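One protein chain is absent from this view; the other protein chains keep their places.
Chain naming follows the written order as A, B and C, and within any one chain the residues start at number 1.
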């Protein structure tokens, strides 16, 4: 029998992408989908699709009918909704930021809202599949990672785990416009974004820094110092992070490459590029992969890592489905190739 | 002394384009500029420009200080405003649709609003420069043409005037997104418009048909039958109209081409393309030109006209400035090359 | 056991798209893939993909190992290659134009090259799945339709079959740049195509007219008169055809819509849009669907049909795979949802 799946918040870009993935997944069935703003309509009235999935209010969703519920809500809005899903006995995969940061103090500092579900927060597993696979397998609640941190954490994890990553990290990241959501904003207006390139919230201002510090911080020598500069680029989908790092200068180029090759040897969704190649959006858009390339600078111990993903797939709904596959013991790549 | 110019509605795409043109024009000076939504701010707070032009409420604009006032307002909103400008003694160039159609009944049918300024409507000159140049020169009130009709009317005028144009006209038009304005709408969201192409209001539904019927209707044999299909394309600026027409089959290809060559021989802003070439957006964007190409079909009397323009220049603010040059006896190309 | 598949010409856009589809298809296995220009390399050296499929010369391809061979070659080049594939005993799906037109005289007129395989030409089935499904099922050689004609023929077929389509047809078509292939040409240079829109070969000049005449011609009253105007638009993928037709004026709007609804009731890849909606690229890109919408004009018997598809999927490789599914008795949607 197929997994019975509920989707809360099905009409934003991540929700709609997830619905498309679930339809293609051979072992899932959508039992209900919600939208507060469009309840009573069908998905085909909101997107150019023949998909006639009806949309209901979250309050009307029969939570207990679902084996697993995906929540595609804004942060804060998801906090309570996850609790209801768990209370109804369904496993939860939350695409918001609400359960990503285990320390409620850190959460509140970045998201400017107290965390009201601290017990549940303690149970949540951070769903970065390649790093936390074992914990995800047994989890009842998975917090799906942010789009930018997925490129940075996957791009640096092998070095961090090996104790070879220096604390000063500069991330110059570029994201397609779907990352800003479907909400109407001047910055997402075609004429404003097209033929343009706009940095925003650069330096030490963007909330996604918290997830980078959480994953990498414990492994670097001394205090981690991240500068993070996101840019909006005129494409629909995709993130490229160009990451400037310091690596233990005792390691040869070959050793650095070996650390990555070993860490990601069996990973179906990591595309480690050969020397001389660089990650581009083209390597990953419309796939669930993360592409990673390593470029040494002339001065010993200085490297540039380029890492790309599709922000709606490996950066959101694709990784959420990968988490579901892991949680329910399915082949991890099912519905994702 | 420079012409003293007022701009009503300076912060939409046509208003902002006009302000940029006026700054480059050697014989004009902006004495005031209005914006209802952004009064109190400066232009540099709304657009990425060093231009610090202050914005005031329309009600606070010293109308009488201006020799000429450009109105870049939505239709209906412009109706009354033009009357105030004229009452204050300034000449007016209205970029809205309110004074384009001399018959108030026709206006009301298309714009679903009664015309409250019928006397003034009687004075207005339709500012299609290449066709009405003489009347424009003496006008106190010029109604600047719509973007789509400018390509169609300029593209067909020589044949119409020669009495050689058949009544059945199919216009398949494509416009950049700036044509839909700066207002936030889902159809203008980058992710929705990019990598997409959307027809809208096709057939006999778009208001701009009225201007085509007004200019061409009196010259065709029998009753004019226009089918007009606009499409939104993922570019910032530019309109291309592909126009399917019937031409008096007694005319040879050479004669048809001759009619155009003669009609537009001295026109600085008409770029008549040689046989074998077709008009593209590239011919006209960022210029005040209209490019026109003629392609015969194998069957006698059937032709395709391709005509392009920059919708913000020849299709709006550029032509408005051209009208100003004509009205005030300046060299017609001043500030427009 | 999986179908053993060979691909000739795997490195153009249609070949590469096909390889991606074949990898996702659960019942196929690529046994070899050829590229004249890149033999000796792997696919991952030509595209940003982890796919390491090795490329061999066509002359080195073990044709007989394949149950079915897809040919993604330019026209003329495919003519002989298909013969070799058939001689080796494999079934063939040809994506070129070489076997689409059963009359070698018509072929030579449009493609300016004599047809050297007229016997084989007699066996070929035109692979427009929704129309020729039964013949495709038994075919040894399927000629996959052209991209533009697929939108036009699917968009008009129900009316044509019902004897209700008039002979005068105007097709204003718009295609993404992948339709022009991966070959380097100035028109496909980013700076030339971006922020531009270019008609080309308009009127009665484009070779794809032959496929429209072939399918629709026998069904209209009198001699068919097609005007066909393709335009290059700045998107990667997708075709939208805006089609101006005359329909038997005795038919009510309801009857016209009923003819389409009945014709396509059970078609998994036809998305018939409800009244008031129009086909856009967004309806079909990255899917194997064709979206069709019907818009009546005020004058009886005049309609506009909008029809869209992804030129690389339903317009090429997707339909080729759909043909394979039909030929081998697989579920028609396998690998295509």
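Following the convention adopted for this analysis, a residue touches a chain if its C-beta (ideal position, glycine included) is under 8 Å from a C-beta of that chain, and two chains touch if they have at least 3 such contacts.
Everything numeric here is computed off the predicted structure, so don't read it as measured data.
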Across B:130, B:172 or B:195, the one contacting the chain not displayed is B:195
Candidate in contact with the missing chain, chosen from C:178, C:280 or C:295: C:178
Of C:38, C:236 or C:334, the residue touching the omitted chain is C:236
What residues on chain A make contact with the chain left out of this view? 170, 172, 174, 192, 194-200, 202-204, 225, 227, 229, 231, 233-238, 240, 242, 244, 278-282, 285, 295-299, 302, 304, 306
Please output the residues of chain B touching the missing chain, sorted low to high. 23-24, 47-50, 195, 271, 280, 282-283, 286, 289, 291, 337
Contact residues on chain C toward the hidden chain run 13, 176-178, 182, 184-186, 188-195, 234-236
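Assume only the chains that are shown with their structure count from here on.
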Chain whose mean Cα position lies farthest from chain A: B
Averaging each chain's Cα atoms, the one nearest the global Cα mean turns out to be C
Computed distance of Cα centres, chain C from chain A, in Å: 37
Going by residue number, chain B touches two or more other chains at 192, 194-195, 234-236
